[in-house]
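What follows is part of the complex, with its chains left where they were.
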Amino acid sequence: MKREQLTEKILDIKREKGWTWKYITDEIGGMSPVLVVGALLGQMKLVKPLAKAAAELFGLSEQEERMLNEVPYRGMPMPPTDPLIYRFYEMVMVNGPAWKALIEEEFGDGIMSAIDFDIDISRQENPKGDRVKMTFTGKFLPYKYYGAEQGTPEYGFKEA
Amino acid sequence: MKREQLTEKILDIKREKGWTWKYITDEIGGMSPVLVVGALLGQMKLVKPLAKAAAELFGLSEQEERMLNEVPYRGMPMPPTDPLIYRFYEMVMVNGPAWKALIEEEFGDGIMSAIDFDIDISRQENPKGDRVKMTFTGKFLPYKYYGAEQGTPEYGFKEA
Amino acid sequence: MKREQLTEKILDIKREKGWTWKYITDEIGGMSPVLVVGALLGQMKLVKPLAKAAAELFGLSEQEERMLNEVPYRGMPMPPTDPLIYRFYEMVMVNGPAWKALIEEEFGDGIMSAIDFDIDISRQENPKGDRVKMTFTGKFLPYKYYGAEQGTPEYGFKEA
């Protein structure tokens, strides 16, 4: 059994039942809908109680329930050809250099974690046309300047 | 003169003067620092008053000021090899399918605009380590179902 | 069930019945043949009444009808190897820079939407050989210059 076969089965059941993702994530609960949908689409792991809830909802076998609890091989081919996903890719491609400049100036040398982060998606009503609002917060991780002498701070030197 | 030569010159002056991006964007003002920095790095256009302010700040020629007012050829090579920018790319690659599912369920068939959108970057203090907070809002643009008969709504049919 | 399996089934039925696309899109109706054919080939969504009409025409199951109503993962591999599609790709590759220059001069900084647009294909009779005529209109979307001070227009500054 491959993870994509499980995803296809889950989508078949969702279609047959006429369920929405909202219904599904409300039933499974426990963490952000972005993560739960991600797991059902084969990109995230569901922890055991959620895998159990998902298995009950979709009528999955014990094997399939366990597979939902496994960490998948994450990622999809890039560049994305689908317009909705491409727009996010384009934002990174066009704005990446400015984000890098501003984040490094504010936080120092490091990155915004793509592991210890959260995303919230919501609708922002607007008379000119509603807007999609996405909020990300990611832990800032400073580059470790290892090998420093004793007595210096873990991440190297304090910039004066 | 090429846009990257202007970018290199601006970065040379910034380095020589010891200016921060904050100082520069405060001086130029007028719109989001993300856009102003993006323009100085060659990814955005500065409207005339801002191009003028930038030219005064950096002591640019009239030719260079006009170039800042031009729309550049946007984008950078992908995948990004720089870790800070890659993390954003990875977020799209791992979460793209879930975003697509959730946005389409909430808004219908369409995209979140990468043109009519705004970004805000801020620091979120956190005892476990400060976090980078990024907020995007983009206008939802529904796919136009053109060619519909008279009397039906512009974007096609109301889903019942 | 995958969308390409449904496309293959639809093409098998079309072949078996000896139907033309014209016959099919007349039967399904409701919006542009470009969109309806696109949906049957797995690139567009059919709204519910059209999915129903398509399902009746092709004798599809309820599951398959619902799949036609889903937004597919759009796009195909590029560059296209097929000569007919490649010629369009080449037009973009050769003329893209001129289109960019002329559209930006006329409309300002922004894009022609690939979402809110329509296409019409027709035959233009010509004694030297008939011509394919394609007409596109797409909404112009100006880049939003966000973060502007209060009182300035939403899309930033008026160019003087």
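Per-chain residue numbering starts at 1, and chain names A, B and C are given in the order in which the chains are listed.
Going forward, contacts are C-beta pairs under 8 Å (C-beta built on N, C-alpha and C of every residue); 3 or more make two chains touch, one makes a residue touch a chain.
The structure displayed is predicted, hence computed values, not measured ones.
All together, the complex described by this structure holds 10 copies of its single chain type, of which 3 are visible.
The rule is simple: only the chains that are shown with their structure count from here on.
For the copy pair subunit B and subunit C, the superposing rotation over Cα atoms measures out at 180 degrees to the nearest 5.
Between subunit A and subunit B the centroid-to-centroid distance comes to 21 Å (mean Cα coordinates, whole Å).
Centre-to-centre separation of subunit A and subunit C, using mean CA positions: 30 Å. Multi-chain contact residues of subunit B, defined as those touching 2 or more other chains: 33-35, 100, 104, 110-111, 113, 117, 119, 141. Subunit A contributes residues 20-22, 33-35, 37-38, 41, 43-44, 74-76, 78-80, 82-85, 87-107, 110-114, 117, 119, 121, 123-124, 126, 128-141 to its touches with subunit B in the complex. Those residues of subunit A whose C-beta lies close enough to touch subunit C in the complex are 8, 12, 15-16, 18, 80-83. Residues 29-35, 44-45, 47-50, 71, 73, 100, 104, 109-111, 113, 115-120, 141-149, 156-157, 159-160 of subunit C are the ones touching subunit B in the complex.
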